[in-house]
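Below is one structure, written out as structure tokens, with a few remarks after it.
For this view, one protein chain was removed and the others were kept in their places.
And then chain A:
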Amino acid sequence: MSKKHLDAPRKPRLAVFKFASCDGCQLSLLDCEDELLAVADAVDIAYFPEATSTMQPGPYELVLVEGSITTPHDRQRIQQIRRQARVLVTIGACATSGGIQALRNFRDVAEFARIVYARPEYIDTLATSTAIAAHVRVDYELRGCPIDKQQLLGTLAALLHGRRPPLPRYSVCEECKRLGHVCVMVAHGTPCLGPVTQAGCGALCPGCSRGCYGCFGPKEEPNTAALSAQLATLGVDAAARTRLYHTFNAGADAFRKAGEA
């Protein structure tokens, strides 16, 4: 990733674009109730259809992209958006790994759409759901299904001040330890993806006494083989292990491979 930041002399222009997604990650911005008006003061919200009917053309200093690429049209649209974007940040599991809809990647979608739709000729879809980075250069990635809104605010603030966003690359386990949660896998034998999942959520699931379901995607160099062996000793069979890895970030390389092993 490049070390780009926003040092524009005027208010940086912000645009938010959506591809295949649930809207939850862009909603995170509207969920920053205490900071929303301050954000709107710090940047010029030039394009954000979910929030405003003002739609200004690019170029934009900062572009947030939610969602994955699943149609021929969207495959072209992301190229145009990249050309309009000085800094492009992908937000959420769909944009960073293809999201839950990447489960189609493991099936024959062409045949599938023919069977499913009463009028398949109306449907224009790609065989795969892929991350934005598979199509264009991405400057920064915010993981999560959904993203963490403090991480989003921290990223906006860092970019506005010309700093590199502080994004962790370590595992959920480290967050868990720091928060003093009891390890659900060691203490209760609960299957947990924490050891191989990137931090950022605040170890929410172990905090609720359940195993991490990996919605922030794989950490840097995850040891999925060791985790899979541990899961097997806990009685998680091969099919269940595949489902565990192949949920919200099935399209992320490390989880895809771990689920196919």
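Quick note on the criterion: a residue touches a chain if its C-beta (ideal position, glycine included) is under 8 Å from a C-beta of that chain, and two chains touch if they have at least 3 such contacts; residues count from 1.
The definition used in the following text is that contacts and distances are computed from a predicted model.
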Record-based protein name (UniProt) of the chain missing from this complex, from "Ion-translocating oxidoreductase complex subunit A", "Coenzyme F420-reducing hydrogenase alpha subunit", "ABC transporter permease" or "Predicted Zn-dependent protease or its inactivated homolog": "Coenzyme F420-reducing hydrogenase alpha subunit"
Absent-chain contact - pick from A:49, A:166 or A:189: A:49
Selected residue (touches chain absent from view) among A:12, A:99, A:165 or A:218: A:99
Residue numbers in chain A that touch the chain omitted from display: 18-25, 27-28, 30-31, 33-34, 36-37, 40, 45, 49-55, 70-71, 74, 99-101, 103-104, 107, 109, 112, 115-119, 122-123, 125, 129, 145-146, 201, 204-205, 207-210, 213, 215, 240, 243, 247-248
